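Removed from the display is one protein chain of the complex; every other protein chain stays in position.
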Amino acid sequence: MTRARINQLEVEVPEGTSILDAARKVQVNIPTLCKHKDLLPTAACGLCIVRNQGSNKLIRACCTPLENNMQITTHDREIVEVRRSTLELILSNHPQACLTCGRNGECELQARAADFNIPLEAIKRYVKDVPADRSTGSIILEFQKCIKCGRCIQVCQEVQNVWALSFLDRGINTRMAPAGDITLAESPCVKCGQCSAHCPTGAIVENDETPLVWEALHDPEKICVVQIAPSVRVTVGEAFGLPPGANLTRKLYAALRRLGFRAVFDTNFSADLTIVEEASEFIQRFVHRRGALPLITSCCPSWTDFMEKRHYDFIDNFSTAKSPQQMLGVLAKTYYAQKLGLDPAKMFVVSIMPCTAKKYELSRTEEMYASSFKDVDVALTTRELARMLKQSGIDFLNLADGKADSMLGDYSGAGTIFGVTGGVMEAALRTACFYATGKKLESLELDSVRGLEGVKEGTVMVDGTAVRVAVAHGLANVEQVLDRVRAARKNGQEPPYHFIEVMACPGGCIGGGGQPYGVDNERRKLRIAGLYQDDRDATVRYSHENPEVVRVYEDFLGKPLGPRAHELLHTQYTARPLYKR
Amino acid sequence: MKSAASVPEAEQSTRPVELARHDEAALLELLETLVQRHGYVPREFSDEVSRLVAVKLERLRRIQAKLDSTIRRDVQQHVARWRNEEGNLIMILHAIQNQHGYVPREVAMELSRELGVKLARIYEVITFYHYFKLQPPGAHNVTVCNGTACYLKGSTDLLNALRTELGVAEGQTTADRQIHLDTVRCIGCCGMAPAVVIDGKTLGHVKVADVSGHLVALKQSNQEARP
Partner (left out) sequence: MNALTPADLEAIARTPVVDPPEWVRVQLDTGGIAAGAELVYGALAAARTERQLSFALLRAGSVGYSFADPVIEVQDAGMPRVLYGRMNAAVASHLIDEHLLAHRLLDDHIIATRQRGTSLDTAVTHVLVRDTSGEGSRTESLQSAFNAELKRQDLGDRVQVVRALDVGIYEQGAVVQLLPGAVTYANIQEADIALIVRESIAGGRVLENLRWQTPDRQKRIVLRHCGEVDPDSLDDYLRRAAGYQALRRALFEFTPEQVIAEMKTAALRGRGGAGFPTALKWQLTRAQPAPQRYVICNGDEGDPGAFMDRSVLESDPHVVLEGMLIAAYAMGASRGYFYIRAEYPKAVERIERAIGQARERGLLGDNILGRGFAFDAKVRLGAGAFVCGEETALIASIEGRRGSPTPRPPYPSVRGLWGMPTAINNVETLASVPPILRHGGAWFAGHGTPTSRGTKVFAVTGKVRNAQLVEVPMGTTLRQIITDVCGGVADGRELKAVQTGGPSGGVIPVQHLDTPVSYETLQELGSIMGSGGMLVMDKTDSMVDVAKFYLRFCVDESCGKCAPCRIGGYQLLQILERISRGRGSASDVAQIRRICLAMQRASLCGLGQTAPNPVLSTLRYFNDEYKAFIEGGPAYVRKISRTAAPAAKSADEARRVPAAGETASGLLAAKS
């Protein structure tokens, strides 16, 4: 332990704790724009300077570990003056277009500027005219708003191992951009949006598609339906000041209906459907030895994109089952439309997703048009939904509970935990075990695949046979899992795992790139707890027992992996170049 | 004005393609020029060529493959020299820059594959260090020393004269890619300030009035070299 004083206050913290974190222990907030709790300090912004008694230099609190007997001053006249000047400098290199910015009201730079009450153009503004990059349709890079804190680059390179973003040039020309004057769409970007979730300003934002949705909602010809992803229910409250993890499923149903959607579906339903298909695939491969093992989950579009670009030697291992978003979309425009006698051409399917990559998934391959139409028309992130709710004047938190529409609205506890890392694995094993043995798992909740550990491994006994599973989240963690499989493959050995779940974002979808801002592990844990609680509260906890899932097979799809299921619910993969140019 | 400007450019891009329709060697040469200029064959260009010369698509691929394999061989050689050395990336980039005069994109991509270093990292490095260029150099280099001694003795005036004379700023190459104008920190010839280096030859105590003469000499040497 290290003992020192910060602003005269005694503080004791574990060795290696930064001054910044130690100060929080004694209720002292040192401002910073570059340090993010998820990430290593980059020491870029220069706001967190503090003074150690006896030293002439100011030191950075973010990256200096507290040492025994230090006497730190975090605020004195000079420090505050320097901080103010530094902030003025940062603002002088920023468009200061707050009112029309995607981060308006939620921007860390704006908040600091407000704290210091910085006047407009305290220092003459210089902003280089660089057009925004809108190439991906998922994420927009507003280069002008970038303060070069380096968070996005660290996330993209270190946490996600994607290496789409990089620092280019130097000095005043330093910029965050894809390598070598290409657009983001031409880069290895997988659209996970973690960069946008970590950006302190509006430099990286989701592509706001709410206008498309408003237009459809206002179009009397259109039949608008909507689905909400598993994780959205426990995160959307944060945009309205609720703590993370608060489950707002029923309020969301009500609110979406008020927005004007003719039907409100739940992606949890199609998550159950995905499980039924995927578990069937697993049984086919594991029990009947038809197809490659390990089976790898494919419901995360960023992961799919990443695999197609960097790990396409695993194409055969990928589950061909579509993601819940796409399954629901296609069923809405076929099954639901037929049952209600609606014209699918007039249907407009909106999905509310935790994720920026889901926007990309909508047109990923031709199979995303299995209904003969675009199966899902628009995918909105949680943040966009919150914006719509606020615009619409709906007093969201005080709404009476609503209900989802039947046919595509009921869900099991297994479906809801799709939103957390390990959840798909857990849900799939619940059903697969039943398929294999006709019996249920002894212990329903698989602790070995729960939690925020980057790679989780476990063995589940299914009727005396060990099923070895691995769960990875955060794309940088994927490599080690795949490399183990590759090594076994090369040596002609039994694969180390039978089933692998991968989610691109740390924590799974609850930590998705489209979720409300300010994510860190504390928040992730609360959000996760919210979903596990939803599972525990569910009356049905097995996907195959979801009555509406049972009915859709009886009435429409036939058997899992059957011809119709195959036509509508499955997709395929192809190797893609890392760089399009 | 606008249409007038766009016509010659269109001509420029179609003429070689027409040429290429009849003559494989010319096509090869054209592609090599493009590789020289851009470091790779721009996608839109190869698309264009393949569209116009549909029958020769296969041949185009072969030529491209040949270029690719040349690049690959070169890169492999550089990497082989440095593979087991610590801290090799910048040294390899130096070797590439020495070979091409800049770091062509195709070569950077090949290096990324060969060395197992992400392309983003390679570009981070290339763009950080002023020594590495992403554009091919001009046929001649005119470099003004901008060390303190030269500065005090009027290097700015020399630079301005050269800018006006050549119509480009430092770090740029004239439109005909003949002369590249640049500045250098200090060449250590402070005793000869102000100094200008033309194609590796250092000229000392240069005066603004001399600038034109030097450029004329450079252009003449050019014409002689091109019979």
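Chains here go by letter, A and B, matching the order in which they are written, and residues are numbered from 1 within each.
FYI, a residue touches a chain if its C-beta (ideal position, glycine included) is under 8 Å from a C-beta of that chain, and two chains touch if they have at least 3 such contacts.
This is a predicted model, so every value here is computed, not measured.
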Option touching the unshown chain, where B:Gln64, B:Gln99 or B:Gln135 are the choices: B:Gln135
Among A:His36, A:Arg103, A:Lys148 or A:Lys251, the residue in touch with the chain that has been omitted: A:Lys148
Option from B:Gln99, B:Asn141, B:Asn160 or B:Gln178 whose C-beta touches the chain left out: B:Asn160
Option from A:Gly46, A:Pro178, A:Gly193 or A:Pro230 whose C-beta touches the chain left out: A:Gly46
Residue among A:Ser85, A:Asn104 or A:Ser372 touching the omitted chain: A:Ser85
Touch list for subunit A against the chain that is not drawn: 41-47, 49, 57-58, 60, 63-65, 78, 81-83, 85-86, 89-90, 92-93, 123-124, 126, 128, 147-148, 150, 167, 169-175, 181
Residues from subunit B at the interface with the omitted partner, ascending: 85-91, 93-94, 117, 121, 124-125, 127-135, 146-149, 151-154, 156-157, 160, 163-164, 167-172, 183-193, 195, 202, 204
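We take it that only the chains that are shown with their structure count from here on.
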Mean-CA-position distance for subunit B and subunit A (Å): 43
Residues of subunit B that touch subunit A when the two form their complex: 43, 105, 108-109, 118-124, 127-128, 134
Complex contact set, residues of subunit A against subunit B: 157, 163-170, 178-180, 188, 578-579, 581
